[in-house]
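Missing here: one protein chain of the complex. Every other protein chain is in place.
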Amino acid sequence: MIIVMKSHATAKQIEDVVQWIESVGYKAHPSSGVERTIIGAVGDNRDKAVLKYAESLPGVEKTMPILKPYKLASRESHEGDTVVNVGSIGIGGPEFVVMAGPCAIESEEQLLESAYVVKKGGGQILRGGAFKPRTSPYSFQGMEEEGLKVLDAVSRKTGLPTVTEVVNPVDVDLVESYADMLQIGARNVQNFALLKKVGHARKPVLLKRGMMTTIEELLMSAEYILSSGNPNVILCERGIRTFETSTRNTLDISAVPVLKSLTHLPVVIDPSHAAGNWKYVIPLSRAAVAVGADGIIVEVHPEPEKAVSDGAQSLKPEKFYQLMDDIRVLAKAMRN
Amino acid sequence: MIIVMKSHATAKQIEDVVQWIESVGYKAHPSSGVERTIIGAVGDNRDKAVLKYAESLPGVEKTMPILKPYKLASRESHEGDTVVNVGSIGIGGPEFVVMAGPCAIESEEQLLESAYVVKKGGGQILRGGAFKPRTSPYSFQGMEEEGLKVLDAVSRKTGLPTVTEVVNPVDVDLVESYADMLQIGARNVQNFALLKKVGHARKPVLLKRGMMTTIEELLMSAEYILSSGNPNVILCERGIRTFETSTRNTLDISAVPVLKSLTHLPVVIDPSHAAGNWKYVIPLSRAAVAVGADGIIVEVHPEPEKAVSDGAQSLKPEKFYQLMDDIRVLAKAMRN
Amino acid sequence: MIIVMKSHATAKQIEDVVQWIESVGYKAHPSSGVERTIIGAVGDNRDKAVLKYAESLPGVEKTMPILKPYKLASRESHEGDTVVNVGSIGIGGPEFVVMAGPCAIESEEQLLESAYVVKKGGGQILRGGAFKPRTSPYSFQGMEEEGLKVLDAVSRKTGLPTVTEVVNPVDVDLVESYADMLQIGARNVQNFALLKKVGHARKPVLLKRGMMTTIEELLMSAEYILSSGNPNVILCERGIRTFETSTRNTLDISAVPVLKSLTHLPVVIDPSHAAGNWKYVIPLSRAAVAVGADGIIVEVHPEPEKAVSDGAQSLKPEKFYQLMDDIRVLAKAMRN
Partner (left out) sequence: MIIVMKSHATAKQIEDVVQWIESVGYKAHPSSGVERTIIGAVGDNRDKAVLKYAESLPGVEKTMPILKPYKLASRESHEGDTVVNVGSIGIGGPEFVVMAGPCAIESEEQLLESAYVVKKGGGQILRGGAFKPRTSPYSFQGMEEEGLKVLDAVSRKTGLPTVTEVVNPVDVDLVESYADMLQIGARNVQNFALLKKVGHARKPVLLKRGMMTTIEELLMSAEYILSSGNPNVILCERGIRTFETSTRNTLDISAVPVLKSLTHLPVVIDPSHAAGNWKYVIPLSRAAVAVGADGIIVEVHPEPEKAVSDGAQSLKPEKFYQLMDDIRVLAKAMRN
């Protein structure tokens, strides 16, 4: 932490800041520039929240953190790329992985039909929601455990590993007993009780960035899971909230190279929730391949016009096949 | 829901949209303007999510919702102002209510000292966190049940009713047994499992707006609690996330008159989390009075330089007394 | 400027950064912490843009500026409050100043009627636009020089000093010859050609914050005017663009105390453009008084239902009188 003094700060104020820094357990290193003095607070305690108070001391202009607040998630602690296995599929390695399926599980017929589309197109993992976090209490909230059973049955029939969302800490064990990967949705990215709980699970976790979560906060949320003992975390960029309303969210495509430089964890993109409209899903998926993501998670529905949720952003089967063709061509070009 | 057709939409496309609308249970009312046709989809089902799919039909330009998605929270359903009682204190009535106390409960001594400051200054409700949602897993996570016992003990000694945060559905019964009001923090505003659970509590709920939450979404989150059976919800504006970084968040002061026009629920302001710096807490609290809020919730700490969290935004006792003096003068001027 | 090295940075990389810093004219002060080395770049050249390149050097993690980039606008360079005189009215002193009038000047009748309302209500300065920056090329673009003549005539009849917008550098001399204060609109806050030009004017400048402008950038824009020789700048917060759409913009009320701590220049609020709806103008104006602003600029129109622009956010005369009553009561309470 660097503490920047005001240009008119007195020697007494500087001395007081130095003493306060040492009183809370850090070493103080003052250094004078042409216009002002700065004071480094040095120590190995990663929780420097307490130092923030320095901004309230007389003569202090601002504080600036130096260290990254996450450790296990950082590339400094783990230089090589982490590959997370979901069933038999590795994410984060050479293959571009497509997770696809309907937003919500509506029936065994609907999910099975979706799964055959995913498989036929070449998708590797089946997605489908049993617990649905909906903005409105009057919207369909998911089939819950019944949906998990359907997911499991369809997985056995098709051989596709599965990912599904969990929203309540009390359901983690249940979801884990049916699915191959647990998804933490965008609205729960800072639901720390839930993060700690999936940090104790043995299945991998797909952690979605919140619509107003910074990249650093996303890595801190991953750190909750990692530091609880679960090393298998996949990060997912799914669009952030901005002033632009022509898409549901603004896909932060730059987050992929930024995350790749900061962390060893795999990074995938969810173009469906970013766009909110199936028309934009194909070009955004192509961009995901080209920018260097490890995969995508997309919504596919055999009959989107009858979907109970997110029909507008779901691909019909023929569009999904076209998407997969585009991805194959670009993924091949990228490997050359 | 209004469905706007493209200017070149064909009669066949219009007819197909009409038929689709009726196939999902609504009546279609097409109407032609100079440049394009619009089609109203009329029905009394509040969950119109399914109609959003119309954007994927050929010839459709966009859809526009007409109805507000919340009902119990709306002023249309309940014209007068709701007053929520926290212990013996009414929020939403003529009195401007001040809830104050430390960010985190650190010990009985610390909380008791804070409570005496709150009481001496004229604050009506004591705040203090036992379960702390922290961005970093390495930061202090709160005293948990031990903290709730301290809160209860201090409440009995001082006679101040209390508000404290709950972060996990499994803890709701426990927190309710100790505190007079349950707080849902900004990061949990769309933790629907938690909202449903406090919707079944008998204590009132202080619902904080998330840093990413629109006013409409905040009202939808209130609707979750109200529709689960708990009518006592207080809304709290605490700053939203924007591009501006000179304050921790951007206090959306306009949210107060906007909410007052849309809902009958009380609205309070948290200037401490909005500002992130105690220097700005006093002017923002004055603005809260002047704009017509029902109260504020502020952080006060006997020794902020030793606080385990949020010391930079906590008021020292003498600043809190000055704040209360300012509030009294303005609240009196507002009543004239 | 502080340059933070990566934790694995080599001694050679640190040495290379030191040499590069010195090659571009600064002194380098390296200092080693527990986990990484930081290097201060010290020099008195305020344009440190060139140092930003250090982020591209091997082993560098990030750069962090220490100095504020503005000088003349800062409170460090000028401790007391600046009072700017517009005609006979001082802004930035003890009096809360109300600038009011129609968005656009439409005719002498309309402006004169508006001016009488402003005067009767107790407003001190007349506003009215002759050059209108409109999002659409098909909207009314203002009466231009004809409008300036009307403004001047009405000012003479009523004795009210005037403020009006200028949008093109070539019009600055013309506008200056008719009005008492030049307004730079939100969309021109970084129109540096225009800022330099009004920096050479002899009339004061009302500089509106852009909807996308940080507080630091606003002060840099003021610095353009100040450093060109015009010391009379008034800053105006008028709402920033965020994800919230229930108001036209989000009034950043905290900008007032933040600016008051950073600069000596007067700060006023424009609640009309922030809210976009007259209903919210009165509570936001009260908040402006309470938070410590030096004044407001509001839209008043004798017949808003016939206004060529911004009718929805203009106050009718009776609402303006009510606003002025509220302001008087609160301004008096604030002085006590």
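Chains: A, B and C, in written order; residue numbering restarts at 1 for each.
One rule holds in what follows: a contact is a pair of C-beta atoms (placed from the backbone, for glycine too) under 8 Å apart; a residue touches a chain by one contact, two chains touch by 3 or more.
What you see is a predicted model; the values in this text were computed from it and never measured.
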item	value
Displayed chains contacting the withheld chain	A, B, C
Touch criterion as defined above, residue of A:212, A:226, A:265 or A:324 at the omitted chain	A:212
Residue among A:76, A:223, A:252 or A:270 that touches the chain left out of view	A:252
Selected from C:13, C:31, C:277 or C:322 as touching the chain missing from the view	C:277
Contact residue for the chain not shown (choose from C:30, C:122, C:231 or C:311)	C:311
For chain C, residues in touch with the removed chain	20, 24, 46-47, 49-50, 52-57, 69-70, 133-141, 167-170, 187-188, 190-193, 196, 210-212, 217, 220, 223-224, 227-228, 241, 277-279, 304-309, 311-312
Chain B, residues in touch with the chain not shown (by the definition above)	2, 4, 6-8, 29, 31, 33-36, 38, 40, 42-44, 64, 66-67, 76, 241-243, 245
On chain A, residues whose C-beta touches the chain left out of the figure	212, 214-216, 240, 242-247, 250-258, 261, 274-275, 279-280, 283-284, 286-287, 289-292, 329-330, 332-334, 336
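Basically, only the chains that are shown with their structure count from here on.
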item	value
Label of the chain whose CA centroid is most distant from the centroid of chain B	C
Chain A and chain B: spacing of chain centres that average the CA atoms, whole Å	25
Inter-chain centre distance, chain B versus chain C - centres from mean C-alpha coordinates, in Å	30
For chain A paired with chain C, centre-to-centre distance based on mean C-alpha positions, whole Å	38
Sites on chain A at which at least two other chains make contact	241
